[in-house]
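Structure, as structure tokens:
With one protein chain withheld, the remaining protein chains of the complex are depicted in position.
Going by the order they are written in, the chains are A, B and C; count residues from 1 in each one.
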Amino acid sequence: MSATRYAYLGPEGTFTEVALRTLPEAATRELVPMVSVPAALDAVRGGEAAAALVPIENSVEGGITATIDELASGEPLMIYREVLLSISFALLVRPGTKLSDIKTVTAHPAAQPQVRNWMATHLTDALWESAASNADGARLVQEGRYDAAFAGGFAAAKYGLEPLVTEIHDAVNAQTRFVLVGRPARPAAPTGADKTSVVLWLGDDHPGALLELLQEFAVRGVNLMLIQSRPTGAGIGNYCFAVDAEGHISDRRVGEALMGLKRICPNVRFLGSYPRAGVAAEDVRALRPGTSDAEFVAAADWLARSQDGRA
Amino acid sequence: MSATRYAYLGPEGTFTEVALRTLPEAATRELVPMVSVPAALDAVRGGEAAAALVPIENSVEGGITATIDELASGEPLMIYREVLLSISFALLVRPGTKLSDIKTVTAHPAAQPQVRNWMATHLTDALWESAASNADGARLVQEGRYDAAFAGGFAAAKYGLEPLVTEIHDAVNAQTRFVLVGRPARPAAPTGADKTSVVLWLGDDHPGALLELLQEFAVRGVNLMLIQSRPTGAGIGNYCFAVDAEGHISDRRVGEALMGLKRICPNVRFLGSYPRAGVAAEDVRALRPGTSDAEFVAAADWLARSQDGRA
Amino acid sequence: MSATRYAYLGPEGTFTEVALRTLPEAATRELVPMVSVPAALDAVRGGEAAAALVPIENSVEGGITATIDELASGEPLMIYREVLLSISFALLVRPGTKLSDIKTVTAHPAAQPQVRNWMATHLTDALWESAASNADGARLVQEGRYDAAFAGGFAAAKYGLEPLVTEIHDAVNAQTRFVLVGRPARPAAPTGADKTSVVLWLGDDHPGALLELLQEFAVRGVNLMLIQSRPTGAGIGNYCFAVDAEGHISDRRVGEALMGLKRICPNVRFLGSYPRAGVAAEDVRALRPGTSDAEFVAAADWLARSQDGRA
Partner (left out) sequence: MSATRYAYLGPEGTFTEVALRTLPEAATRELVPMVSVPAALDAVRGGEAAAALVPIENSVEGGITATIDELASGEPLMIYREVLLSISFALLVRPGTKLSDIKTVTAHPAAQPQVRNWMATHLTDALWESAASNADGARLVQEGRYDAAFAGGFAAAKYGLEPLVTEIHDAVNAQTRFVLVGRPARPAAPTGADKTSVVLWLGDDHPGALLELLQEFAVRGVNLMLIQSRPTGAGIGNYCFAVDAEGHISDRRVGEALMGLKRICPNVRFLGSYPRAGVAAEDVRALRPGTSDAEFVAAADWLARSQDGRA
């Protein structure tokens, strides 16, 4: 294992690399592009990398299912950080290409819903072909296979291309969320603006199981930020749920909710507690009365006194 | 204080005395009748009695509000035992009195709903006058003030009366539940068929507060056996709730529910955990999966491991 | 039947009579005191009275169980009005009696909790004896049986007594709520500040039945004002619930909640929709978004269009 090596979903020149470079420690790590999310995570599992940065959610496509499924299965991993990155595309072409010259355009399939409307207006006749990554698409333009590629503007120089159009994004607030994943260890201390990720399997097929699951959070005042159903592989209609909740596993309300879920779900996988990107402690929504750590401690003291006949 | 003295709601010769004598330890205690529930409980508070037996619920009248209100306010007390007694009345008369001779009949007001239908059939013309207790009614018949009294058959001999009719009870399963109340101390160990009594004050006037309160029990699989609203004295519409729940305060599910209530209610008064009368451990309803002590412990272990990165 | 006769819980000179006289129409009715709540209600059932005024809740004692039980059983009746009356007691004595002369004091048992603290301070040695009504207590003082009676100050003149002390009430906001009950008919039109009363029987003994019942209200945004458990007569632990909810049966949210309850409860008894005493339409708590009649109608229109493929 190399503590100095960070894997990421490659190739070089993608948004993932840009996201990774926003982390201070990236400056002192060897950054290794991997061909796929599973490959990046397996590098961590196998000890070839200390951590891996992979996309997990974007504002256009939703949860990145490959990442969620990899985290939900196989040898356990843990999320330590998240990075939010605003996404906009540049249309990269070989120098001299004009918009009217473009007959074929390429990019990773995930880029398509983010540029579809723009293409419908500006590249009505161009044929779309998918590439393995946006960077690979740029490389294929460099090689002459396609006329243009959608990619981050930062990729232009690397492939000898030029950005013909920039700031292309169909949705106004296009963002992608990335997570830094490592082997399981004690989570970092709470910052006051934390997030806890878990995967929850519903027990039997009884109607209302999801409702019960949500009530374990609600009764302890734990707010949910994301709930994403994923098939369990046991056939149509069998789902587990990836959930992001506000708060840290060391917060009493979160811990009690997780224990409640552990008791009613056949399986719960804790994926980590980590600081929320772009949110300061003072911006966090106020706790519901009765759910602070101090109130949990006071209630536990009262219970102990009651059990002793001293309440 | 006298550890050998038990107070009870008197006078002698009432159902409460009969209920008290069903307790094995009653044989070795001095049994002291008191004029009212508050007097009996104050004897305990003041140390003149080690415990007091008072009625708390009957199958015709519901919760005995004087008892609930006394337990909910004032210096804290704790319930240690409950006693269930089947109630039926005898019509006590002076020897020689015939049914057709009866023009006036008396008893404690609580007896009235239990004999109303019988009276409507058999004593259509008799006038009802309330007495301070059933035993006092019998005494007034002895003194000649009234012609007949409804009371327990056991009271006849004491007042020189005879039971003209016995087994009078409008409802089929007429029962009264009594509780043995003492100063707060560590509750007896759980028996597997236990009950926990609390009084809960609703916080503010927000609609749904009662629903939230019930959900604190429900989410931990704690079943309720009784819920009785009582005015708080702060005006029409302001209520607290006396609640009997299945289980013992030392059961994890009950303890966690109580802590949850402690956090959301402005006040919670723990009234005790004690064996359920007439129910053996093997007759208790099965726990909901995920709510046994073993499952609570396993979930807590899992949480601790998760917090250490070892789950 | 006499449309001009109103029964009330007598005797004359009680708070109930005062409450009844606050109704404008009382001036043109024959007001008939009855010896008990059942007698007053049976006068309505039997057609001897057009309506009856009886107490149903007081801020010290809570629900008046005799009234609730009578409304919950027997031939159906309906509530048409409610009256709120602030309660304070006068200590009535024969002219010339001084506080220090008082050795015995009487009143209806319901008065006791409202004057208990006052007595503990000012009449420490006086003996309490219960009377059939406060007015009857005053009569017994007049006759010389007792030295003093707690009653409404208005009762003094009638019995030749004088109020030695007035404005006695242990609780600050002591109030009693009375209801005007008649035979079932179409409820009065909604005023915007209405209340709906029902009695609900829980189906089987399944834990959580009360929670489900409350959710039928909650999911339609119907707030509860009172919930009172009453034994069904089927033995200890078997309860029905008298519930007062905000709103009128002709409000869509209330109607839908009632239908939901009708489907899950083995029995529902509608006791009436009527104006809230002392609350104007503009003081009613704002409806939860999505629960107004207009929103119900819009949703029904949308559903109909959806079923036609035109949504």
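In this section, contacts are C-beta pairs under 8 Å (C-beta built on N, C-alpha and C of every residue); 3 or more make two chains touch, one makes a residue touch a chain.
On a predicted model such as this, the values are computed, not experimentally measured, just so you know.
Within the full complex, the chain left out of the display contacts the shown chains A, C. When the whole complex is considered, the residue among C:S36, C:T191 or C:S250 that touches the unshown chain is C:S250.
Checked against the full complex, the candidates A:L84, A:M119, A:V165 or A:A300 give a single residue touching the omitted chain, namely A:L84.
Per the touch definition above, the residue from C:P187, C:G247 or C:P275 contacting the chain not shown is C:P187.
In the full complex, subunit A contacts the hidden chain through residues 38, 57-63, 65-66, 69, 84, 109, 113, 129-130, 132, 170-173, 175, 177, 207-208, 210-211, 214-215, 218, 223-231, 233-239, 246, 285.
Against the chain not displayed here, subunit C makes contact via residues 76, 78, 184-187, 215-216, 219-220, 249-250, 255-256, 258-260, 262-264, 268, 270, 289-291, 295-296, 298-300, 302-303, 306-311.
Heads up, the rule we're going with is that only the chains that are shown with their structure count from here on.
Shared contact partners of subunit B and subunit C are absent; no chain touches both. Ranking all chains by how far their C-alpha centres lie from the centre of subunit C, first place goes to A.
Counting the residue numbers used at the interface between subunit A and subunit B, over half appear in both copies, so the two copies meet with largely the same residues. Superposing the C-alpha atoms of subunit A onto subunit C requires a rotation of 180 degrees, rounded to the nearest 5.
Chain pair with the most C-beta contact pairs: B-C.
Averaging C-alpha coordinates per chain places the centre of subunit B 25 Å away from that of subunit C. Here the CA centre of subunit A is 59 Å from the CA centre of subunit C. Residue positions 215 of subunit B are each in touch with at least two other chains.
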